[in-house]
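Can you keep this structure in mind? I'll have questions shortly.
Only a single protein chain was left out; the remaining protein chains are all shown in position.
Let's look at chain A:
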Amino acid sequence: MYYKFSGITQKLTGSAPTVAYNPQGLKPAIPAESPTMIFATPTKVVSEAGAAAEYMGTNKVPDLQRLFQTSDGVPVHLKRGYPDRLLYRTTMALTVGGVVYCLVALYIAAQPKKG
């Protein structure tokens, strides 16, 4: 008996040997590495001698990928450090303050006559 991890039931289920030897997410004849990412094909300009295409800024994605993939246990919404923390704290303050303001406003609105 061979087993595979069923994506539907999230449990091990019986399977054919071929599936068991090809774990979920990996298929034969498809390379495990993702295809080479093509961000932009270089424009054919004579003066540019084989340099990477540069139109409206340089590609910072590899640097950002390195930054966000550091294994420091920080959740994604705080991964950039100070600016993320500032925005998060502001949002949370407005959230808590807003709930209090809302409850007070609804309490006042619920008063009879001069509500």
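The rule is short, and it goes like this: a residue touches a chain if its C-beta (ideal position, glycine included) is under 8 Å from a C-beta of that chain, and two chains touch if they have at least 3 such contacts; residues count from 1.
Following the convention adopted for this analysis, contacts and distances are computed from a predicted model.
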Omitted chain (choose from "Actin related protein 6", "Proteasome assembly chaperone 2", "Histidine-containing phosphotransfer protein" or "Cytochrome c oxidase subunit 3") - UniProt protein name: "Cytochrome c oxidase subunit 3"
Hidden partner chain, touching residue among A:M1, A:A16 or A:L106: A:L106
Chain A, residues in touch with the chain not shown (by the definition above): 5, 7, 23-25, 34-35, 37-41, 43, 53, 55-57, 59-61, 64-65, 67-69, 75-77, 79, 87-88, 90-92, 94-95, 97-99, 101-102, 105-106, 109, 115
